[in-house]
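Beneath this line is the structure, given in structure tokens, with notes to follow.
Removed from the display is one protein chain of the complex; every other protein chain stays in position.
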Amino acid sequence: MATTMLKALNKSLHDALDQDEKVILLGEDIGTLGGVFRVTDGLKSKFGEHRVVDTPLAESGIVGSAIGLAYRGYRPVVEIQFDGFTYPAFDQLVSQLAKLHYRSRGRVKMPVTVRIPYGGGIGSPEHHSESPEAYFAHTAGLRVFAPSSVEDAYSMLRQAIACDDPVIFFEPKRRYHEKTTAELLPPAPDASPKAKIVRPGEDVTVVGYGPTTYTLVDAAKAAEDEGTSLEVIDLRTLDPLDIDTVAESVKRTGKLVVVHEASRTSGIGAEICAEITERCFDYLEHAPLRVTGFDIPYPPSRLESHHLPDLDRVMHAVDTVMRHHEATEGAAK
Amino acid sequence: MATTMLKALNKSLHDALDQDEKVILLGEDIGTLGGVFRVTDGLKSKFGEHRVVDTPLAESGIVGSAIGLAYRGYRPVVEIQFDGFTYPAFDQLVSQLAKLHYRSRGRVKMPVTVRIPYGGGIGSPEHHSESPEAYFAHTAGLRVFAPSSVEDAYSMLRQAIACDDPVIFFEPKRRYHEKTTAELLPPAPDASPKAKIVRPGEDVTVVGYGPTTYTLVDAAKAAEDEGTSLEVIDLRTLDPLDIDTVAESVKRTGKLVVVHEASRTSGIGAEICAEITERCFDYLEHAPLRVTGFDIPYPPSRLESHHLPDLDRVMHAVDTVMRHHEATEGAAK
Amino acid sequence: MSTQHIDVAAGCLPTHQLLNVDGKRIPDEELDHYLKDLKEADLADFLRDMVVLRRMDNEATALQRQGQLGLWAPLLGQEAAQIGSVRATNDDDFIFPSYREHGVAWARGVKAEDLLSVWRGAQASGWDPNEVNIACQQIVIGSQALHAAGYGMGIKFDGGKQVSVAYFGDGATSQGDVNEAMVFAASYQAPVLFFCQNNQWAISEPVALQSRTQIADRAHGFGLKTWRVDGNDILAVYAATKAALNHARHGLGPAFIEAVTYRMGSHTTADDPTRYRKSEQLEEWKAKDPIDRLVKYLHEMGADVQSYEQRAQNAADDLAAKLREAITSMEDPKAEELFTNVYAEKHEPTERAAKNYLDYLADFEGGE
Partner (left out) sequence: MSTQHIDVAAGCLPTHQLLNVDGKRIPDEELDHYLKDLKEADLADFLRDMVVLRRMDNEATALQRQGQLGLWAPLLGQEAAQIGSVRATNDDDFIFPSYREHGVAWARGVKAEDLLSVWRGAQASGWDPNEVNIACQQIVIGSQALHAAGYGMGIKFDGGKQVSVAYFGDGATSQGDVNEAMVFAASYQAPVLFFCQNNQWAISEPVALQSRTQIADRAHGFGLKTWRVDGNDILAVYAATKAALNHARHGLGPAFIEAVTYRMGSHTTADDPTRYRKSEQLEEWKAKDPIDRLVKYLHEMGADVQSYEQRAQNAADDLAAKLREAITSMEDPKAEELFTNVYAEKHEPTERAAKNYLDYLADFEGGE
């Protein structure tokens, strides 16, 4: 079926609202307007203003009231309008939402999904292009989903909403409008998302998620022309981090490149590199490399193409790990 | 001079207030009470309520108004009462304080110091024992200081206040009361703090900061008895991260253990392990290991001794990297 | 201590007092109505409740001194504010308390061990929120007000008949969250009661540092139906809470009560109030003691006060014994609890971390 990620997300919310009357949507401009990106288009008129709720302009209020609704047995799905507006809700996310199940000794469940359109590449002004996922992956108690494909957008959002834990759900906004054909299937019951090898390969494992997955697939195609075979892994979830899938791949390839838009220092890439080194030390032929956004505030949009990891920077890293490999092989021969 | 970290911090604030009339202290209960830990004891009565300012109970308000004061030419020093109460100010810290110099194209300076007593081990209730430093190290535009010694507490706080960039200043609260003799010297002009080898050694590089530095020194003593020589590095600053000092050490020892109280995933340890692997790959004899707090909400205080990296867990990691080393050496022989 | 001398502007809302400091009943046109079902036996129960709470504070403070508790936050002086309000709620009205509402929890039937386990550091929380309709206690100032707003929105959306109640202090009114909670509750006209115990202090900070106007006036500006009451007058607190719950329950929107009271003890057992407040202020408020006042009123009514007091003492002794017994028999948590309930559903990294650590512990205890 020809569709877009926007439509898949819309259908996912629609189906969740339809199947469970405890599902409730909250956010700024999500009702009458259908959201600034139109992810919730048409849902208020179908399900009513008590299911699809325009909220006052206050993110802490949105997340905090979602917590209260969860106490009452609801399964709130919250929209944060843009990544950069997540931070006013940080305390409610980190001290409350993440911890309430633990703090209540398991008596209270917090099945709250927080949808965040994130990342750059759409020419926006400041605060509209950020990638704050590491903050949440570092925070125990939260699950962090970051789908890249249209199918995953649909099914993982269903999984997030069905999950009894809070899920921070990152939507790669620059992929919202891309047309594709996709079959939108409800997730298998009890299946929780795992990392996925979206393109098998032999020489280098390249790992990404969300908006960068496509860059990696492009890189794999480009590398193929040069005779290098990349294994592309789409992480899909950042918490839990499916390190097993990455480790198995690296044990075969001996080389790893991790890619994300977020800042480098203590990002997801750092975690993966550290963990893979620990698990696969004897298999590694080269140090794992990271290709990431720089450690700078998100730059003005006319500079963002530099900041975002692109095909060339990924290929450069791939070349680096391969060159060393070849040098070593050459020496051995 | 016999003193404590509390007294050193108090004197540091005192001297900064004394030498620069633009220095101003803000926080909850810091005036008349002298702070819940008494770090600001006596300063209000000496410098007056316009220099040592009790604020309303609102952390976003405290940091946000400090930003306004910086716009007016002040050098605010903010106290957050406990680590776990930092998050309501997160937006002001991350979207405003960290970014304003960049956003203003260098026209606005934000010489704001945010003091945060942090970490566990004092038997406190929830939200009073957290280690949120990775959030800030991941945020470009902030400097993150984490002194461990009494001397550093004094001089690095002076440096933080004198710095034209915002500094998140983490104070290891469980070390506040330890008595020691220390000479409190003002920092050399223009010197910015670097990582420090607090105990040289040959076999394993162990890296920590703040409250864990002491654990590492104890570990080094214990290891010595077992014939293993640990090189203990106190990072002192988490941003900038003085990776050169760590790398030089690892090039000598070939083995690295990084220790912190904060959660493991995407923490400071992940960054150091990833970066050291990249820089020292050919020198590493074993994968760098991390000894950290678990990926759990901070537990009730009667469980905290498990959560906090202690001598035994550090020694266990040291043994792991050493055992492998010995096994390999044995095989080679 | 200059901050203590800031004047708070006279408010535009009156302060309801139904019992004056001498225990004399003052008629109140608006609120008297809400006392009509209150019998002498109920007043005797109020007395018992308040006496028990005072004893609870004493015992817990003593237990803290003995090292049995890590910390305790006394409610000394706020007995009328807590009992008067919670006794006006229905059992299914859902309460979001701060860390000081031991009285509220006790009145809802929370067990002695569950009152203490958190303060001992043995457990992350005490009671089961769904059993007593009280959320986990909240230390992050003001956060729970938003949870109450959300819960109230839920009641509104699903047509329930409950009211959601948030308790917080005067200091909390400065937090963004409390203000946002008023905005949300007002926007949806949700059945939420914001109950502010203005005990004059936020640790060392006097209320005038937080607000130059009466807190009640501020709430009024948000469009909340608001009452300001003498918080040491249990009748005024009870009647205003009834009125406010009634308002909210009948779909008329959120309500707010400022109960003007005083924290007669320290902020917590870690605090030394002599550093920041004058003993005269304490003396002044001792004269307004909520328990004395009710006793005087009972005398005034001609009730058999002595027997009520005796019964109250017995209940207090009983609780004290239970608290001590609970503490001495309380077990320390096991290491595996570190990893329990981090997630509600299967989470492999947590399982792995738990296994690794428990294996390490077992090795460690077994070997070496």
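Per-chain residue numbering starts at 1, and chain names A, B and C are given in the order in which the chains are listed.
Note that a contact is a pair of C-beta atoms (placed from the backbone, for glycine too) under 8 Å apart; a residue touches a chain by one contact, two chains touch by 3 or more.
Nothing here was measured: the structure is a model prediction, and the numbers come from that model.
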Next item on the list: Name every displayed chain that the left-out chain is in contact with.
Entry: A, B, C
Check: Considering the whole complex, which of C:S98, C:N133, C:Q210 or C:T268 touches the chain not shown?
Finding: C:Q210
Next item on the list: Looking beyond the chains shown, say which of C:I95, C:A186, C:I291 or C:A354 touches the absent one.
Entry: C:A186
Next item on the list: Decide which residue listed in B:A8, B:L33, B:V150 or B:C163 touches the omitted chain of the complex.
Entry: B:C163
Item checked: Identified contact with the non-displayed chain, of A:G121, A:G208, A:G254 or A:P299 -> A:P299
Checklist line | Absent-chain contact - pick from A:G31, A:G208 or A:G254 | finding: A:G31
Checklist line | Missing-partner contacts on subunit B, residue numbers | finding: 24, 50-51, 53, 55-56, 58, 60-61, 64-74, 76, 88, 91-92, 95-96, 100-110, 140-141, 143, 163-165, 192, 239-241, 243
Next item on the list: Tell me where the left-out chain touches subunit A, residue by residue.
Entry: 28-29, 31-34, 36, 49, 54-58, 60-61, 84-85, 88, 123-128, 265, 294-297, 299-303, 306-307, 312-313, 316
Next item on the list: List the residues of subunit C that touch the chain left out of this view.
Entry: 9, 173-177, 179-180, 183, 186-187, 189, 209-213, 217-223, 253
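By definition in this document, only the chains that are shown with their structure count from here on.
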Item checked: Chain whose averaged C-alpha position falls nearest the assembly-wide average -> B
Note to self: Just the number, please: Cα centre separation of subunit B and subunit C in whole Å.
What the structure shows: 36
Item checked: Multi-chain contact sites of subunit B, meaning residues that touch two or more partners -> 60, 84, 88, 126-127, 265, 294-297
Notebook entry, point to check: Hey, what residues on subunit C touch two or more of the other chains?
Noted result: 123-124, 140, 176-177, 342, 349
